[in-house]
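Selected chains only, in their assembly positions.
Lettered A and B in written order, each chain numbered from 1.
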Amino acid sequence: MTNVISEIKKDFIYNLLLKGERADGRTFDQYREISIQRDVIRKAEGSALVKLGSSQVLVGVKMQPGEPFPDSPNRGVIITNAELVPLASPSFEPGPPNEVGIELARLVDRGVRESKAVDLEALCIVPGKQVWIVFIDVHILDDCGNILDAASLGAISALLCTKVPASKFGLGEDYILPIRDLPIATSAIEFNDVLMFDPGVDEEAIANTKLTIISTIEGNICGTQKSGTGMLKPEQVYRIIDIACEKAKEIREKFLEA
Amino acid sequence: MDETDITFFKDGLRLDGRRADQLRPVKIEVGVLARADGSCYIEMGGNKVIAAVYGPREVHPRHLQEVSRAIVRYRYNMASFSVEERKRPGPDRRSYELSKVSREALEPVILTSFFPRSVIDVFVEVLQADAGTRTAGINAAAVALADAGIPMKSMISSCAAGKVADTIVLDPMKEEDNFGQADLPIAMTPNGDITLMQMDGGLTPDEFRRAVEMAMKGARDIYEIQRQALVNKYSQLTDPGHVEAVVQ
């Protein structure tokens, strides 16, 4: 029954697309409504609940002192994890993260890491001995499409309000985690040579190619990832990049620099 | 659980200003998730818990199917950031036990025989923990089941009583739970049929009775809030039949 409905939905969306329309009336490069609530989890050092249309992602940041990696003795450590808990979608299953969850976590991580948003050197406590470990935990609550962009936005939002819990560990006074960049992930799917940003879950189901661009304040690209079993022409890639950087700028200005 | 130097009462009131038999503030929202068949968000004191219900749906793997009824699965899970010290993701022994007793708290009222060979999945995510996550989870899950239209004999409401400084108290918060003398969570139907009962600590048989009765009183108060939350959501509907059936 579910499958029949979903096939009908797909046909509906497919036919709309051929007419140049989207099911919810958006333009092809238009994002759904975004809302960000920060500091929603008192037990976390930083947290943010991001709603992207009906998609909901909660990101919590926890910090604790720990050992640095041997090959970077003077730098803090970022560990990003994503839980695609079965509460969020009929297609998520209990158990350790599968390749979809791992890819999502690694992309969120890549945005934070490659943009150098967090000054890892500043997270060194005792060189070679003790550094801050920053755990970024992404908890998907409702997957109505494009949870990667939501998770990425949630991560930087949570980091922006993260307080380093120094006093709890006898390491001086708490202070706000310094953030140096604001990486934003923007994803588009390709279907019949149409490029659609911020795909809903039904749109994701019909398209089989997605490209994610993570861009920085400077308008540079710090991460990309093609996913899905389709192909992209180089021109499509460049077109996505142009729009993605523009969209990222809008989102950044509206939600992170306000 | 040890008693310490903590003073649990001041002028007859508890650390957070409550009387011994008073609940923490409770807030319930119904239908908060788009993908789930039913869902509920609850705050009980500092606890923030969300529950989703999927089903009745097909069972995977197949060999778990029951020919004459739906199976019920319940997954209690804590977000890594929900507690003071970051919790490793994934289930631990505690969450396996809580999932089992929580499932057994709800299954008695679910009309599983209506849906042979299928599964009703209940997923509970603890987003912030503050003592009482299992009772909060059961309360949210019961409302989410109703929201999903799962036929139930009655609502289930859950609350704990505890003992601190030799006094029986309702709905212990974190400090009372950590340093108190006993914790007794229950779940029950509006008729007072008990579907969950656990206890640890130390109680005389008489204290035990008083704690059970106080917890049942708390559960009855929570039932009213559950009922109201469902009525609020479904009051505009032209045919609120199944809601009525649920909360009757």
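By definition in this document, a residue touches a chain if its C-beta (ideal position, glycine included) is under 8 Å from a C-beta of that chain, and two chains touch if they have at least 3 such contacts.
Values in this document were obtained by computation on a predicted structure and should not be read as measured data.
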| item | value |
| --- | --- |
| Composition by chain label (entire complex, not just displayed copies) | A x3, B x3 |
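Everything that follows uses one rule, which is that only the chains that are shown with their structure count from here on.
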| item | value |
| --- | --- |
| Distance between the centres, which are taken as Cα means, of subunit B and subunit A, whole angstrom | 32 |
| Of subunit A, residues touching subunit B in the complex | 2, 40-44, 47, 54, 56, 58, 60-62, 64, 81, 83, 85-90, 94, 96, 135, 137, 139, 141-144, 201 |
| Subunit A-touching residues of subunit B, taken from the complex the two chains share | 33-36, 39, 46, 48, 50-52, 54, 57, 75, 77, 79-86, 89-90, 121, 123-125, 127-129 |
